[in-house]
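Just below is one structure, and these are the notes that go with it.
A protein chain is absent from this complex, but the other protein chains hold their places.
Going by the order they are written in, the chains are A, B and C; count residues from 1 in each one.
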Amino acid sequence: MAGNTFGEAFRVTTWGESHGTAIGVVIDGCPPGLIIDQADIDHEMARRRPGQGGASSPRKEPDKVEILSGVFVPHGEEMPRTTGTPISLAIFNKDAHSKSYDALRDIFRPGHGDKTYLAKYGIRDHRGGGRASARETAARVAAGAIAKQLLKKHAIEVRAYTIALGGVRIRTCDLSHIQENSYGCPDPVAARQMEARVQEVRAQGDTLGGIVEIRATCTAGLGDPVFDKLDAGLAHALMSIGAVKGVEIGAGFAAADMLGSENNDAIGAAGFLGNNAGGILAGISNGEEIVIRVAVKPIPSISREQRTVNLANEEVTIRVGGRHDISAIPRIIPVCEAMVRLTLADYLLRDRAIKERTGIGI
Amino acid sequence: MAGNTFGEAFRVTTWGESHGTAIGVVIDGCPPGLIIDQADIDHEMARRRPGQGGASSPRKEPDKVEILSGVFVPHGEEMPRTTGTPISLAIFNKDAHSKSYDALRDIFRPGHGDKTYLAKYGIRDHRGGGRASARETAARVAAGAIAKQLLKKHAIEVRAYTIALGGVRIRTCDLSHIQENSYGCPDPVAARQMEARVQEVRAQGDTLGGIVEIRATCTAGLGDPVFDKLDAGLAHALMSIGAVKGVEIGAGFAAADMLGSENNDAIGAAGFLGNNAGGILAGISNGEEIVIRVAVKPIPSISREQRTVNLANEEVTIRVGGRHDISAIPRIIPVCEAMVRLTLADYLLRDRAIKERTGIGI
Amino acid sequence: MAGNTFGEAFRVTTWGESHGTAIGVVIDGCPPGLIIDQADIDHEMARRRPGQGGASSPRKEPDKVEILSGVFVPHGEEMPRTTGTPISLAIFNKDAHSKSYDALRDIFRPGHGDKTYLAKYGIRDHRGGGRASARETAARVAAGAIAKQLLKKHAIEVRAYTIALGGVRIRTCDLSHIQENSYGCPDPVAARQMEARVQEVRAQGDTLGGIVEIRATCTAGLGDPVFDKLDAGLAHALMSIGAVKGVEIGAGFAAADMLGSENNDAIGAAGFLGNNAGGILAGISNGEEIVIRVAVKPIPSISREQRTVNLANEEVTIRVGGRHDISAIPRIIPVCEAMVRLTLADYLLRDRAIKERTGIGI
Partner (left out) sequence: MAGNTFGEAFRVTTWGESHGTAIGVVIDGCPPGLIIDQADIDHEMARRRPGQGGASSPRKEPDKVEILSGVFVPHGEEMPRTTGTPISLAIFNKDAHSKSYDALRDIFRPGHGDKTYLAKYGIRDHRGGGRASARETAARVAAGAIAKQLLKKHAIEVRAYTIALGGVRIRTCDLSHIQENSYGCPDPVAARQMEARVQEVRAQGDTLGGIVEIRATCTAGLGDPVFDKLDAGLAHALMSIGAVKGVEIGAGFAAADMLGSENNDAIGAAGFLGNNAGGILAGISNGEEIVIRVAVKPIPSISREQRTVNLANEEVTIRVGGRHDISAIPRIIPVCEAMVRLTLADYLLRDRAIKERTGIGI
C-alpha cells in the first residue's frame, strides 16, 4: 500500500530523508551465493555522487554503502556471498546542511513536492526536500549494484546514456564515447554543445532537461501479462524517478505516426529484422535489445525569482539557493540503469516461478 | 508474481482468452454500498465493442457483462449495491470464429505476441491471440465501470480523446466535439482528415497509430512515493495496454527541452498558475487536472504481405486476414479511461489507509 | 488488502455467495503444460459436496466446475493443458433456497458472521450466510484440485483425516481405513462411536466439533523465513477456514509440556530420528512428513433455541432451521487438504524464484 517497496521476487524497500541520519535499502529475495564486491557498489555510487562537475552540485557526500546484513564470507573464501536473507544497505548522511533550508520551512518551492507532501501527510520534513529529494535515489543505485551481479550471471547488461540535453540532440551514437565526456553522451560533438549550453544556463540561474536512452540485452521470455507486462514494469520503474515525465519503448511516440507495415518488425530465420518493438512484444521480451527513452524535466531548484505562496497562502517570490545541479543529467543515468536492473532482476526471478517444469517442453 | 492482478486496495484480476468460453474480472476491495447500475456498465462496454464503424472491425460481440457476485439488493431498495465482497464479472464469448485462426497455429505474426508467448510458456492458445488479444481489455472496461461509480462519489472524472491519428494532429481542442465523430477527436477538422486517412489506409491493407490524451479531475494528495508515485502507477496502468508504446505526464517529452524557469508551474493564492506538471508533483496529485498522453502503435494485423518464420523457423510470408481494426483508436479510448479509473480508485483507497487520523491536522 | 486472494506465486482469488448466481476462483501463476483432467476435479468436489449422509446436510448441489479459461488442447493431444494464463473456474448455484432465509434478514444467528459482516460492511447478503457460508470452500477445493496436479509432479501428497469427533478420539491410526467410513476416520472402532455420537446429537438438534489431522510428504527446503515460514503459511491457510479455531504443527501444544531433550528430533545418517517438529524446522521443510492438526468448532446452526438480538437490538430467541450439517467433519477434510495443497504449491513456486542458480552448490 505504502509505496516504498519495488518488485515482487527481487524486492527492494528504500527509506531515508535527504537530511536525516541516513538513507538505505533492504533487498529481500536476492538469491543466495552471489559474490558481492564492495568495489562494484562503490563504482556505481561514484557515478551518481554529487560534486563531480558538469551539471552537478558541489555537495560532498562520500556515499559509502555499508552492508549491514545478508552476506557472509564462507569458510575458505575471501569475498562475501549473499545468503538468501535480506540485504540491508545504509548510507549515512555526512554533508547535510539542514540550516540552509530553514528559510524553506514556510514556503512552497515551485516544481517541488513541498505542497503535495503537506497535502497528503499533513506534516513534512522540509530539510532538503526530505523524502522527495533526489538523494533518495542513492539507495536505488546501491540496490541496483546488487541486481547487476545477479544479471551478470544471465548475461543481461544495461547501459544508459544521454541523447538530448538542453535542446541539444545527438546526431551520431557511438557508445564508446559515453565515458569520455561528463554528460554520458555518445556523440562527442553534441557533448561539447551540451557543455556550452550548461555553462550558459548556469550563468542565468536556470536549469535544463534532457532525454536519456537505456538499452538492455535480455533473454526472451521475461514479462508477466497482462498487467505486469515487461514494458509496464519498466515504465513504472522509470516513472518513479522524480525527474522523469515520460517513458517510451522502442519506436515509442514515433510509432503513433507509422503504418502497421512500417512499425511491425519482420522476422527472419536469424531473428527479428528490426526493433521498433524495443525488444518487447505483447509484454514479453523477444530476445532483441530492450530500448527505452525517458524524458527528464529540468531541475526545479532555480535561483531565478519565481512566484509562489507561503503556508499562509500569501503570494510571495522565491529564489532557491543552496547547492543544486543544473540538470538531473548526468547523475540520473546510473539511477535509470539501476531501476532497469531492479526491474529485470525481479522479472527474471518471477519467470522462474512460472517456468516450473511440468512435462511440457520448456 | 503472475501478472493478471492490478491494484492493491481496489484490486482487479482479469482472466480469459479471445476465443475461450468467456473473459472476466474479479474486483476485490470495492467498498460496500455503491449502487451498481447495469446500464452504466453496458454504456462503457458499448464504447469499446467491435463493429461500430470507423477504424473498427466487424466482429459482433454483444459484450453483455454478467454480475456473478458481490452485489445485493437491500430490502426495500430496487438497485443492487456492492457488499464489500468480491465482484465477479463475466462476458461470454459469442462470435468467436476460431477456425479462421487454424492457419496461424504454426506461424508467428509480426508485431504480435505469438513468438514471445511461446518462448515464455512453451505452449500457446493461438486462437485469436488467446490471452494477448485486445479482447482482454473488455474485462478492464467492465471493471473500470465499477471504479467509475466509486470515483463519482469523490468528484473524480476521467475523459480520454484522440489528439493524433495516422499522422493527423489536432490543432484545436474543444472536448464538446469528441462525441460528434467516430474517432473521439476534439477537433472537427482533424476528425475529417483522420477519417480520410483511415479510408486511404484501409484500401492499402495497412493500419494506423495515434496518440490519446487523458484528463482527470483529482483531489490533491493521491500517490504513494517513492516507487508508487501516482505518475508511476498511471504509467504502469497505461503501458499495460497492448498497443501503448509510450506514456507522458503533463509537458512530458517536451519538458526535456525546457528551462527550469519555463517548466516550473508558479503558484498563486488561487492555485497553480500553469500545469506542466500534469497535476502531479513529486508523485502526489496537486489538485490540478491530471494530463497524460499515450502513444498507440498501429494494429499489427495487416493484410499486406510480411516476412516471418514458422514453428520450424523456416522463412515464409504472411498476410493476416480476419476481422481487424485499422487502428486501436477509437476503441482504445474507453480502455485508457478504464485503466486511469482503476488506478485512481486504487490510490484513493490506499490513501485512506495512510490518512488514518493520528492527532495531526489532516 | 481485501482478503480474497491467497498465495503469491500460485495465487488464487475466490468469489461468490452461497445464494448468488455462482461461486468461483481464478488461479493466477499456475505453470503451463499441466494436464487438467476434469475427472480429478470432479472427484475432489464430490468429497466436499453436501448431501452425502453421515454428518452432512441434504442440500443437493451438483457442484459441477466449469473451466472458463487458462487451458488449451494442444494440436494432436486430447486433454487440455494449462497455458500459464489465469485459470477461471466457476460453479453455478442450483439448489439455493433463498426464500427459506428471509426470516434471518433481521436477526443475528449466534456463532455466525451475521453481526460482524454488518459491523464491517454496513450491508450484508443474509441469504445462506452470503460470503461467510461454508459453500465458499467449494471454490477452494476446485483450486486445490489444480494444485494437486502440480504437486504430483513433485511427489507431494496430502491426506487429511479425522482424529476426533464429538469427544471421540482415535486410538489406532491406519490410514487404509479412512475411506471405509463416512467420517474419514483411520480407526474403525472410533468411527462407529462417532456415528453413534452423531445420531445422538442429531436427535437433540445440536452439532459437534472435532479434530482433523493433515499429513503431507514434502521435499526439504520449502518455506520463506522469517514471516512466511512454512508453518506460518499453513497456519494462515487453515485458520482461514471458517470452522477452524486452532492449528498446531508436529507435537504442537504437547510440546509446551516437553523438555528440550524430549522435543528435539535427533538426527541420524538416514534422516531425522523423530518428528516432533512436524516436518518443519525454523520455518523450512526438513524432508520429513509435515504433520498438522486443526480444531474444528461445532457447526453454529442448531435447531435448539438460542438467545440473540435482532437488528433493533431487541433480545429474542432463535432456532435455526434449514438444511444443515451436524458437523463440519467430514466435509471439511477435502477443504483442509485443498488449503494445504494451495499453500505447498505456492511455496514450491516461491522457492524456485529464490533458488535461481548463482554459482553456489544448490
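Assume a contact is a pair of C-beta atoms (placed from the backbone, for glycine too) under 8 Å apart; a residue touches a chain by one contact, two chains touch by 3 or more.
A quick note: this is a predicted structure, and the numbers were derived from the prediction, not measured.
Although one chain is not drawn, the whole complex shows that of C:Leu175, C:Ala282 or C:Leu311 it is C:Ala282 that touches it.
The missing chain, though absent from the display, is touched by one residue of C:Leu68, C:Ala145 or C:Val296; that residue is C:Val296. Of the listed residues A:Pro86, A:Gly167 or A:Gly205, the one in contact with the hidden chain in the full complex is A:Pro86. Those residues of chain C that touch the chain absent from the view are 1-6, 8-9, 14, 108, 110-113, 115-117, 119-123, 131-132, 136, 164, 166-167, 201, 206-211, 220-229, 231-240, 242, 245-269, 273, 277-278, 280-287, 295-302, 304, 306-309, 313-315, 350-351, 353-355, 360-362. In the full complex, chain B contacts the hidden chain through residues 1, 8-9, 29, 31-35, 81-82, 84-85, 150, 153, 225, 348-350, 352-360, 362.
Mapped onto chain A, the interface with the missing chain covers residues 1-5, 8-9, 11, 13-17, 20-24, 26, 28-29, 32-33, 66-70, 72, 74-75, 81, 83-88, 90, 105, 120-125, 130-131, 349, 353.
The definition used in the following text is that only the chains that are shown with their structure count from here on.
Averaged C-alpha coordinates put the centre of chain A at 26 Å from the centre of chain B.
Between the Cα centres of chain A and chain C there is a gap of 45 Å.
Counting partner chains per residue, chain C has residues 1, 8-9, 29, 32-33, 81, 84-85, 349, 353 touching two or more of them.
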